[in-house]
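With one protein chain removed, the remaining protein chains of the complex are shown where they sit.
Read from first to last, the chains carry the letters A and B; within each, the first residue is number 1.
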Amino acid sequence: MTPIVEGRGLTRTFPMPSGAVTALRDVSFQMAPAEYIAITGPSGCGKSTLLHLLGCVDAPTSGSLLFEGRDVARLSESDRSRIRLTRVGFVFQRFFLLPMLDAWENVELPQAEMGAGLAARRARTRELLDYVGLADRARHRPSQLSGGEMQRVAIARALANRPALLLADEPTGELDEDTGEQIADLFDRVHADGTAIVVVTHNPVLARRAKRHLVMKRGALGADR
Amino acid sequence: MGPAARTIISLGVGGLVTAVIIGSTLVTSSVAQDNPPGVSAPQVLLSRQLLREADVRVGDLVTVAADADGSRGVSFRVVGVYEPTPDPRKFSAQRLEARLHLPDLMALTEEAADPASADAVSAINLALVDRGNADGVGAAIARRVPGTRVASTEPSADPNDLFVVLDRFHWAIAIVTVTGSTAFLLALMVMRAEQRRDIIGILRLMGVSSRSILFEVLLEGLLIAVAGALFGVLLAVASQGAINRFFQWRFDTTLVFVRVTAAIAWKAVAFAVPLGVAAGLAASWTLLRRSVVSLVGR
Partner (left out) sequence: MTSRALAWRTAAAEPARAALAIAGVAVIGALLFDMLMLSQGLLVSFREMLDTSGYDVRVVASDVFPARVDLTNASEVAADIARLPEVRQVTIVRTDRAVVLVPGRAPTDVALLNLSPGAERQGWRIVDGADLGALGPQESAAPAVISRQLSRALGLSPGSPLPLRALASGAASALPIVGFTVVGIADFQFENDGPYVLATTFEAFQRARASVSSDTADVILVASRPSIDASATVAAIAGRRRDVHAFSNEQIVERFNENGFAYFRQISFVLSTITLGFAFLLVATLLTVAVNQRLGQVAALRALGVSRRRIASTLVWESALLVGTGGLLSLPLGWILALGLDRILRDMPNIPDALHFFVFEPRLALWHLALLAATGLAAAVYPVWVATRLPIAATLRFETVS
């Protein structure tokens, strides 16, 4: 079975005025379809950097990255953008919902970008808002939602185009413990429905839900726990 | 070898020549040469533009005629070239002019049928002992010589004077421009204030009073407004050179079209600074009146 993501010798260095900073050092990583992986580690160890590389949001300074067998380095930006739209879903710590759109419109946006028809978009959006338990808040704007509700809308948005891989960067970072549990439950459902998940988190509850737990330290990936 | 004799036929044709009556003491030319020995042609000064247009050099002999058909032409020696006094009323006209001694011009233009034409001039310029008494002198002249028009060279107080009207026009344009830019300034200030909503909320939570925050906003607005106003003045000073050079080249004149004076710079600063401060205050005012909870809440 082709791994959904395979990285070999991934290194990412950031040039800084005070000297280059190596966020990732020679990281090799492989993920099967429908796997659920949690990555933990201290702040600044490179977790988010690795996530960005996996999601084709950033490019490694050296090393190779294959996404569903395709060498990401050989792809154009529009191809990488297409992968992000159709094969990857992102969930952010700060939600990043568009404040001028309501929940329904936020979830609908990636589908419109992909060119889905109106009827298909409506059906899918309704389905997703039901899925995350916010069908009755569809016409509420982010300013009218709680933190947990906003994150659920963000998850629904990330799942809009049925991605193969869901990447979550500290999804419970701005939420309380109970709300974090709810998000963790949601991720369990998403995983059970066949979507691969990589979650970067400080939350031990969330980390325990994953089937693989990787620890990062100073840009290097440790052994599975 | 003397300078080649050039003949200019009928400088009066096409209205190319405006003969300006002056006495020799008012010559402001560059180089003036004495007549070479044995040559008795009267002297003429040509404007720089005419010299170039007629392809004539200093020292050349030219023929000057007041009649359109060139009859009754008189030979003159070009003894110098001068830069015409810039005249804003004639800035787009080609300054093809010549200056003759008064007796020569009067002899050139007199009409045999009109004895009075030998003693006719267009204007007489006066330099007064008491410059503040222009009106009194004008009235006295009008009494002695009825029908004479007397005008002071001081800027006119007549609201319908050409330049007074143009001044009003420019002010109107300036007011419109400032109004438009004020709208944009307010828009930017509103955006800026909204951007800092969280910070203001946090400060208020910490106990910093609205007055202190207002003072900070005021101070910041003042610094930005002063810097912006000074930058604007510098930009105007820098661009006035470019504008003047362009239009002086375009119209072949030495007229100064734009001049940023100290008074104008002060006016601009005096206008811009309060406007900038007021815009910042106005934009921040609504934020400062909101409750702390609404500032830090989503």
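Assume a residue touches a chain if its C-beta (ideal position, glycine included) is under 8 Å from a C-beta of that chain, and two chains touch if they have at least 3 such contacts.
On a predicted model such as this, the values are computed, not experimentally measured, just so you know.
For the chain missing from the display, the contacting residue among A:Leu85, A:Ala135 or A:Ala220 is A:Leu85, taking the whole complex into account. Of the listed positions B:Ser40, B:Ser122 or B:Thr261, the one in contact with the omitted chain in the full complex is B:Ser122. Set against the missing chain, the residues A:Leu66, A:Leu101 or A:Ala138 yield one that touches it, A:Leu101. Although one chain is not displayed, its contacts with chain B can still be listed: residues 13-15, 68, 91-93, 116, 120-122, 145-149, 159-162, 165-166, 168-169, 172-173, 176-177, 179-184, 186-188, 190-192, 194-195, 243, 247, 251.
One chain is missing from the display, and on chain A it is touched by residues 48-49, 52, 55, 57-58, 77-78, 81-86, 88-90, 92-94, 96, 98-101, 105, 108-110, 112-114, 157-158, 161, 169-170.
The rule is short, and it goes like this: only the chains that are shown with their structure count from here on.
In whole angstrom, the spacing between the mean C-alpha positions of chain A and chain B is 67.
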